[in-house]
Structures are given as C-alpha cells and as structure tokens.
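Note that one protein chain is taken out, while the other chains of the complex remain in position.
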C-alpha cells in the first residue's frame, strides 16, 4: 500500500488489531441474528470515538487531529475487511467534510466538536431515486421568513435511523443544489428503516415543510460546488471501504484454495484456479492503487480530484464485483450457505457498489472529465 | 451446424473438398507473395462459376439454382476457412441480392445471367468514411436529362479493382438512399487499390458526374428500403465467412494444443489452456448458431431479419476477435512469424469485422431494433 | 410432411383437452409454488382439491412423463409430442405439476431407472413417479466430496438381505419432504475410488434417516443435510450392479445437466423484460435509447448471449445426427445458460439501484425482493450439477480430446 507516515502506520496497526479482536465479522453475524434496529453496536462506536477516529478529518482547534483523507481511508479499509458497522463514515468522514468545506466558524464550532465526541451523528441525504444521479435532486429549499422551508423525500440514506442530523442536498430558489443541516427531530422530518441485504442502516427520510434558520445553510462555497466536492470525497471513502471488503474476500478465497481438497489435491493446485487467483490478485493490486490515489489526491488538493475519485470508485467496484462472485464460486456449496460468511461480503459489496453511483456511472464520469 | 437438405449437403461437401484441395491457404500465400493486383486467381473464379456457386441466389429463369442464403452461407463458410479470395461474395451474393430485390424484369435479364456465368462482377459501393455508418452517405444522384448524374467518393469497396459494375448507394434529390448500377468503365469513374493487411482487393472509387440512364436505378422497393435490405443480407453473409475464418483458427489452435510440447507435456494438458479451449469452443458453437440463424432468417422471410443479421455479425465478430488473438497467443512465437499462417487469419479477421460495421455497431443496432 | 400434419393435429387435440379440463379454480394460482410445497400450505382447500383433480387427470393420460412407456405410467410419445403437451399447457396458463411434485423423480430418477432398472424395479417405482404421487430426492454429494463425487465415504454394509447405510449426505434437495431417495454409497472400501461404489434406493420414512434443511445466502432453501444411521436399503433396491454405481451416476448426471440447460422456469426475472425494467428505472433519451449507455452496452450483450444460447439449444435439438454429442452439448449449454442467467440477475440488480438490494419489507415491491433472492440463489447454478469448472474439464477432455491433466485421482 501507499507509503505511510509513522503516525499513520501506528493508527493503521491499531485499527487492524482492534477490528480483528473487537469487531470481527462474527460480531456482525450476531448483530444480524439479533434482528435489532439501527445498524451498529453503540459500544464499538464509543471505542472508535475513544481511539480518535472521529477526529481524523477535523482541524485541531475544533478538537480533531486533522490527519487527512488517506489516514481515514486506511481506517475505512480495515473496517471494510470485517464488515464493521458504525456511523464513522457517514458522520466523521462525509459529515465532517461537508462542515469543513461549507461551514463558517460558527457552524464549525456548533457541529465539529459533536462529531468528534460522537454525540452528533451526521449523515448525507442525497438520493431521491433508486439509482444515484448527481443532478436528480428535486427537494426544494425555499427562502422563507429569513430562513428556509425544506421539502423532499430521500432514500437509501446511510445510518438514516441513527443519525441526529441530516446533511440534506436540496435546490434553492435559484435552482442550485446546496446543503442544509436538518436535525432529525425537527418538525416535518420522518424516517423509516429499509431492510436491505447488507443489514446495515439505510433509511427513507421524508421532509415536509421543515422550517430551518439561516444557520442551517452551508454557504461556504460557490453554488453547487460544495455538493460536488462532498460527493467526490464520499466516493473516494467508499472506495477504501470496498477495497477492504474485496481484500478480505480475496484472503478468504486464497486460504480456501490452499486447504480445500478435491481429487486428492488442494484445489489451488489446479492451474485454472491458480491463474484465476493470479488475475484476482493483480486486479486487487490495481484496485488498491486507484483507491489510495483517490484519497491521496484529496489530501494533495490535486487538480484531478474529481477524476481520481471516479477512478477509485469504478476500479474498486469492478474488482469487488468480480471478487465477490468468485468468493462464492471458488468456495462452492459452502459459499452458498448462510452459516458461512461469504454471502455477507457479496451482499455488502453490491450495496457499496450502488452507493453514490456504481461502476458504470463513474466510468461515464471519468470519460466526461477527461473530455470524451 | 443447421440441418441441411440433401442438395445443400452435397454442395457443402463439394465446397469443402474443393477448397481444401484446390484453394488452400497456401494458395493465398503464393498470391500474396506474388504481389499481383486484383485480389484473386481467375482460374479459381472460373471453377466456382462452373460449380454453380454464382447462381445460388439467382432464380432458375435467369440461369440460377435459387437455393437460398443458407446454402450460399455454407459455401462462404468453407471459403472463409482457407481465406479463399474471389469476387463470389461481392458479386453473386451482395450484387445478386440487390438485383433480385430491386430490379425489374429487364434489369434482372440484363444483369443476372452475367453474374451467373461470371462475366459480370458486381460489387456494393457503400462506405464514404473509414467507419461504416448506415446513414453517412453523401454521394448524390441528381435527376438529369431523364437519367441521373452521380457524384461521390467511396472507400473500402470490396473487389473494387476487379469489379465490372458498382452497385452504388447514393442520395436522390429527395434525400433517400437508393442504389444505382454504375459500369466500372463509365466516364467519370476512377478507382485505386488500397493495400490492406488482408491483401484482398479493396478499392477507393471516385465518381465524378457520372451520367446514368434511368435503367441504372434499382427502383423495385420503397425509398431507402432496398439499401437496408441489401446491407442486412450482406452482414449475414460476412458473418458466415467470419465463422469459417474463426472455426479454422480454432482447429489450428486445437491441433497445436495437442502436439506442441512444453515442460515435457503437450500444452493442451495444462488446465488453464484446456479451459480456454473449452471457452473458445463454446463461443464458436454460439457464433455458429447466430451466423446460421442470420441466413436462415432471410430464407424464411422472417420478421426479425434485421435483428438476426445484426446478431450474426456481432456474435461471430466477437468470437473471431477473441479467437484470432488466441490463435496467436497460444501458438506463441511461431504464431508471430510470417512463415506461419496465423497472421493471415488475424489480419483477415479485422478486415471482416470492420466490413459493414463492427461488433459495436451491430450491438447498437440490435438494441435499437429491440426497442431500447 | 405427414409427420408435421400429424403433430399439428396432435396439438389441436391437446389444446382442446387442456381447455376442457384445466380446473377453473386453479386459474391464476401459484401452481409451481403449490406443487413445490412452498406455498402449498397456504393454498385454499378449493385450490388444493383442484390441484389434486388436475394431477389425476394428467396422470391418467400419462402426461406426467409423456415419453415413458404406457406400462410404466407414461404415454409412449415422442419428444416432439411431449414438447407440444408442455407448450399447450403453458399457453393455456395452466401448469403441469407432476415433474415438480416428484422432486428428482421425472427428470432424473425415472430415466435412469428406465435404463438401469430391473423389470421388477421399473414396475415398482415408475408409476408412482409418473403419477406425481411419490417424491424422490438424491443423496450424492458429501461435505468432503463436492466436485470430486467419487471420494464419497457414506458406507453401505451388507447385512444379508439388506444394506445398512451410515454417513452424511449434503445438498439433498427436498430430502425433508421426499418419500424415496437414490443414494450413492460405498460398498467396497478396498476397491479403487470409483470401483467400490453402488447406487441404492431407499425409503426416507425410517428411523435411520434424519434431515436438516440448509439455510442459504438467499434465505430458506430446498436443500438438506441428510444423515444415515444404520438406514436400511433392501437388496432388491440396488440399481445396476454391485460396485458399478459409478456408471449409474454418470448417466444420472447427464440427465441432470440436460435438465439444467435452460428450460422454462417461473422466475421473477422474467416478469418483465430487462430492457423494459431499465426504461422504467433508468430512463430513455430522445432516441428511445437507455440513458445509461454503459448499462445498455452490457444489457445488449446479455440479450445476445441469451439469443445465442437459445439458438444453440435449438440447433442441437434440430441436428438429427449432430456432430456435437448429447453429453458434450449439455456441458456447453449448461455453462452458457448459467453465465447468461447470472449476468441477467446482476444486470437486474444494477438496474434497480438501491431497490435492488432489498431483503424484506414494504419499501420494496414483491417482484424486487423476488429478483434479489433469485440473484442470490442463482449463484449456485455454476456450482451444482457439475460446477462451471467441471463442465469445462468435460468439454476440454471429452469434446476436444485434450489430454487429461494429472489432477484426477
């Protein structure tokens, strides 16, 4: 993986070992079997807060460590490996990005410390249709009494049941897509959990004439720009989580190739499977390079951030799609059973692929950004 | 392959054995090395005429046998196997189709017997740009003195140097694309041979104010319809030739897999190559079904002829593309040498893929014809 | 021509009979579900009674297994006749429940019995299958013998007039609701891997047999783990010769591949064409083409794959004396059908976006949830009945004549 600073390496090692011992995929299974609402274990969430992960993107004067997107991405990768459920990504990555870039000092002071200490759970409410499309926002934020009246219906909102505050994308009277902070308990807000294959917290959120003060508007960037930038960052983050999901799927598969015997030999000794493993490994290495390049481009403030985020989401998506199918195929019958974990990875893979646009959408974006 | 009538079977067996003994790919090599113009061996062409192949699509009252498109396709497949060069396809398949469908009795009487006895060589002059596009016809046929004045520039015209008559697609004053019969020796017609990788006769043809009588116009179908129908038939025919090129490529490869030794074993015993051969064989069987379905749909006057011709060209194109690359790859170094025939098949493959639109174009057509 | 006329006249007769006899009470009911036992419990008494009457009528005509000899409960018809019966029943919106009701009976056990069974075995077992009264399962795979079936370890001990079976089978589809089982067992532990195996038939309702349903990634499933503890199979129920079970099962698996080469099935994926679904979820541009061109390109490839598969299946049927022999064709078609179907399910999911990852609840239409479950359960298509890789081994070796790698023990 990318060369890390010493501080990043320490955080990474800590995350790896904490995830493996405290939040292995077995915990996700227990949670799934318990059929409880909300999508994550509050104790694990507290531990993440205690380890400082919620402050990685937050400037030091607001209580964070400001270690940047690569650092956060490395944590997301570790969480992806064990399908760890938590609002970390929605709140401390996407939410914090929105406030950092779009908020004024007052807004930062109001929201960032809460993100860092875990008392606030922010989430980005974007999609209104089953398929993500950047410009398909019909929610309206109309100027009213010195503030805004907000109406619309959002779907597939991550951590939508647990969130305390929604970062809502809505069109202003001028037609621009702008972001608004909407408390989950505000009048006119209702939400229901969607029961999805990955058993994570996704919600439908309905906003009916929600009255908001001016301070709810993140106005720190030119019209529409904040929305684009937050989405680009979000895509790069999802790519890092997908990388973790895919890498662990590869490792499970490789392990099976080395231990499962058929026809008197471990199946990894059959050349057709050996070559398939080689192709998957190569695809994994390519995906890693692209995923890391996505978050590194943000840290560097690179001109091609948007293209790199599209590349990262598309390439890790392609790898994860193939890898999750081969995870089942190579495991054979056992891979089909609910008692084995492979199905969890397959299901999570498709949810992450769909989130903020699938591979096809990001290939299209990449071509458009490159000018063809 | 498709179930054949006894008559079809006899013709097929005759073609197979004639091609293998009289016109094997070695003959093409000799021709290529001789660097002669024109693209084919006149003696072989006479033999084809004598065997009655030029009359397969021609009604009996014009001297043909009227055996239909599947029969002709089966012959084209055999010719494809040994890369046999001749104007059979251009004249007796595409040319005859145009006259059959678009000609009145006088025109049929004028042209069909000549096609059958080989004295006339017709060819379809369509493309004006490097990439085939059905509607990209700028050549003009303006009404003039009770006839037409025809101007335009055509490229990639098959058998364009040997042809005696061009079937030219041009726009009438009304803007429709119609077909006109243009003698190669008419005033205002000039042509030059293009030196292409497949070393076949492709020409650029320039038409400058060529004066044509009314009888040059094939007016037997509603506006634009003839052009479409001839192209659909042409595509299905090319698919059958491509099938032959691909099947022989597969057989060469399979033979090599069974005889070439590396690491003390024939290379076909390596599972990765064995599985690749299995995949290629399956693709070949699928391609055969689609190619045959293309010509059978024409014989049956099926409603979905257009879609079936797109399917046949696209699917055999996809098979041939992969197969021609694997032909080189599996043969390794020897496949790269000019002394070996593999390169001929690769080069012919790409020329046939490009002719009348490549795989991508026909996928697009198929989707459009199916309504999405 | 005579033959074509005869078939057309047969078709008219069938159509008339179906129209006259298919019970009105069954119109529109989920007949496949009921026959499969999945929604049978939920069906009304009227529907249940109608179903039973319909089954009896079909059984009397021998249409449960139309190509079997009349003396074994069939109708003694040719394949084209049988196809016509299937087509006409389908066209009438009716459904032939018998194959479904017999589990592996009509499709696999019956044909194998016809070939390998003694006169007595055929007389005893076939009629119950053809009439839809006896459901069969197959005990083949074991936890450590998947693709490598011949390494199975379930033992059958000779106890004089019966065998005592001990061991565990897995992926026994419908074991928990079947009356009979065809099981592959080891009868000689000293012989070579494939030489000491026999094929026995045994009743499932006995003390020595225990079944446990397997929960799959798609939820509930028809598959079971089946445990034999001194389970009893009569000597007279040995199919084929002792220690020659491998020939029996090879033939059986050919029937299996044949039955998986893409026959009709009731599928949520077929409730609307994929491109119509895409037009609904994705939208069209001014030319009527899907706005997501990347998806459109993959969709048309999938359509073409489907067309190529169907044309190939048809062509192979048409080839009276085709050069592609039946078992080879089955391997090619099983793989092409699997690839097509799995890609189709993935495309359907992709088209539906976040509606394509629903598991349950009112947020999702029944069709959407059905597709997701089929997407998941369909992953098994390339695993069971000889995996994708095993089919490629078969094509490579049996069809193409490439030498076997040293990997087979």
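We just call them A, B and C in the order they show up, numbering each chain from 1.
As a working rule, contacts are C-beta pairs under 8 Å (C-beta built on N, C-alpha and C of every residue); 3 or more make two chains touch, one makes a residue touch a chain.
From a predicted model like this one, the values you see are computed outputs, not experimental measurements.
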Of the listed residues B:91, B:271, B:289 or B:312, which contacts the missing chain in the full complex? B:271
Return the single residue from B:47, B:354 or B:369 that touches the missing chain. B:354
Of B:3, B:47, B:194 or B:221, which one is in contact with the hidden chain? B:194
Which listed residue, C:194, C:277 or C:296, touches the chain dropped from view? C:296
Absent chain, residues of chain B that touch it: 127, 129-132, 155-156, 192, 194-199, 202, 204, 261-265, 269-273, 321, 325, 328-329, 332-333, 335-339, 342-343, 346-347, 350-351, 354, 358, 360-361, 363-364
If the hidden chain were put back, which residues of chain A would touch it? 1-3, 254, 257-258, 265-266, 268-271, 274-275, 277-279, 281-282, 285-290, 292-293, 311, 314-315, 363-364, 366-368, 370-372
I need the residue numbers on chain C that touch the omitted chain, in ascending order. 293-294, 296-297, 405-407
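Here, only the chains that are shown with their structure count from here on.
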Farthest chain from chain B by C-alpha centroid distance is chain A
Chain A and chain C, separation of their C-alpha mean positions in angstrom: 41
Between chain B and chain C, centroid-to-centroid distance (C-alpha), Å: 43
Could you list the positions in chain C whose residues touch two or more of the other chains? 389, 392, 405, 407
Where chain A touches two or more other chains simultaneously, the residues are 270-272
